[in-house]
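A single protein chain has been removed from this complex, and every other one stays in its place.
Going in written order, the chains are labelled A and B, and every chain counts its residues from 1.
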Amino acid sequence: MSVELEVHDSQGLPTEEMTLNMGPQHPSTHGVLRFIVKADGEVMRRAIPDIGYLHRSIEKIAEKVGWHGFMPYTDRVDYVAAMACNQGWAMAAEQLAGIEVPRRGEYCRVIAAELSRICSHLLGVGAMGMDMGAITPFTHALRERDMIMDLLEELCGARLTFNYMRIGGVAWDLPHDFVEKVSHYLDHLEPVIEEFNQLLGYNRIYVKRFADVATVDADMAIAWGLVGPNLRGSGVDFDVRRDLPYSVYEDFDFDVPLGSGEMGSLGDCWDRYIVRMREMVESIRILRQALAGIPEGPVIAKVARNFKPPVGDVHVKIEAPRGEQSWYVSSDGSEYPHRVHIRTGSFTAMGIIDRLSRGLMIADLVAVIASMDIVAPEVDR
Amino acid sequence: MDSTGIHAALRGRFDTAVGELAPGPFEASIEVDASAIEAVCTFLRDEEGLEFDNLSNLSGADYPELERIQAVYSLFSYKQRHSITLRVNADRAAPVIPTVEAVWPAANWLEREIFDLLGVEFSGHCDLRRILLPEDWVGYPLRKDYEEQPDYHGISTVRENLLTMKRD
Partner (left out) sequence: MSLINSAPEMVLTSTVDQVLNWTRKSSLWYMLFGLACCAIEMMHTGGPRADLDRFGMVPRATPRVSDLMIIAGTLTLKMALRTRVLYEQMPDPKYVVSMGSCSNCGGLFQYAYSVCDGVDKVIPVDVYVPGCPPRPEALTEGLIMLQKKIMQEKWITRSSDTPRLGGPIGERT
């Protein structure tokens, strides 16, 4: 499969193009991804992604396990931020059947989803540091993640793949002292995020490796389908929670951080990093408001065990930590879905890597993948 | 602009290549002829007031009893903040749909995924090959009549029933 071209460098000396293989097993946290890199020395001509090493046919399994039974599988669509995917599926089924979730259930969903968002961003920025060679910030991020996973374990029993939400609401109510524990934890977390940013984000080596690398301007980001922090890092002011609000996000007051070319050019890797750091601070704001304003009441609506929504299909958009997920769910009136398709943020981010990597160095490929915060299960499902 | 306005603009330009506006139980959608899809998408992207600059989702669904595979395009406009759903039907025996890769580069991988899992050929695509499954996979799994192969490169895909094994 290797193609060797006679190419010449600036002094007229002949060089050869190499074909290198990166992955599918590699020391990175992004999962099983493979790149076939055609490089002229250190400079890449192309980096062709080869995906599918984690294709677990989740969409086909939906047609076999039914509406209620699919909820654990949605955790595995993006296991780093499992609550958001739970919410996408639950919302799609509820829209099809016209079910309204009680307000307390919606607040529980928002609390769980925002805690999960902080978890996901911590892993994302920790992995960005680790891919650049800074192992210690990753352990700091894991330490904070462990504490959030303890809180979520009190809430729903699982550390990673929660299966907390149900069609019609959430499975269990908040434990009796959960609000105090989460508030106490958020007080602890805010200075830690600030310290993390000072240690990692403004570190000279980190800035040199991330600034001005793989700049994506706004038009290119929109045309190639980038979403979430990748899109906002390029300056496009769009967040599904604010602009196409779902659940109870209209009740909360939060800002949407955008990239601004602070360290380099607008839309480079550093912008995508700082958007995630600032989003964690905004998530803390939302959490504090949700914990203060949570109403009393039931947490789940009455939904039939033999759930059969009417015939039709629907598109649901949610703001997952890795970007907007668009869920297409089609029902044929039976207790098994007819078709479930999830267009995830990481899938389109992988699609643009080939285009971005032309002219970059091989080490920059790692920076691009890390800054796009790609995880393999979202790409392959 | 709401879906009636978008539909009127499309009808005015493409006449019968664009079907009726189906209000649908949940979201409005427009059926478009397969031959006209690329022109329709280019018009939707470039026309003043419509400006659908983003292909948000492209899914395929298999309807064996209707003898067709349907591709569902969900478009979104960041400038105008409106969205529309288009449907394109392809004959199930030999499904062919023109590609919209030239309109939105995001369609490149989304169409490859539908080719891989449902077997729809997107004519004009620059690189139509399998994306999620291995290159030598046989069959299109998301079709309703898909039969699994008994093994793949010597690894058996048969699932033993552990209960009957234990009884023996």
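For the reader, a short list of remarks on this structure follows.
Heads up, the rule we're going with is that contacts are C-beta pairs under 8 Å (C-beta built on N, C-alpha and C of every residue); 3 or more make two chains touch, one makes a residue touch a chain.
This structure is a prediction, so every number in the text was calculated from the model and none was measured.
Only one residue in the set A:72, A:245, A:264 or A:298 touches the chain that does not appear here, and it is A:72. The missing chain, though absent from the display, is touched by one residue of A:11, A:25 or A:306; that residue is A:25.
The missing chain lies against chain B, touching residues 133-134, 141, 146, 148, 152-153, 155-157, 159.
Although one chain is hidden here, its contacts on chain A can still be listed: residues 24-27, 29, 31-32, 52-58, 60-61, 64-65, 72-73, 75-76, 79-80, 123, 139, 142-143, 145-146, 149, 159-161, 376-377.
Everything that follows uses one rule, which is that only the chains that are shown with their structure count from here on.
Touching chain B in their complex are the following residues of chain A: 51-52, 55, 57, 59-60, 95-96, 219, 222-225, 236, 238, 243, 310-315, 317, 324, 326, 328, 330, 338-339, 341, 343, 347-348, 350-352, 355, 380-381.
Here chain B touches chain A in the complex through residues 24-27, 53-62, 72, 74, 78, 81, 85, 104-106, 108-110, 117, 130-134, 141-142, going by the rule given at the top.
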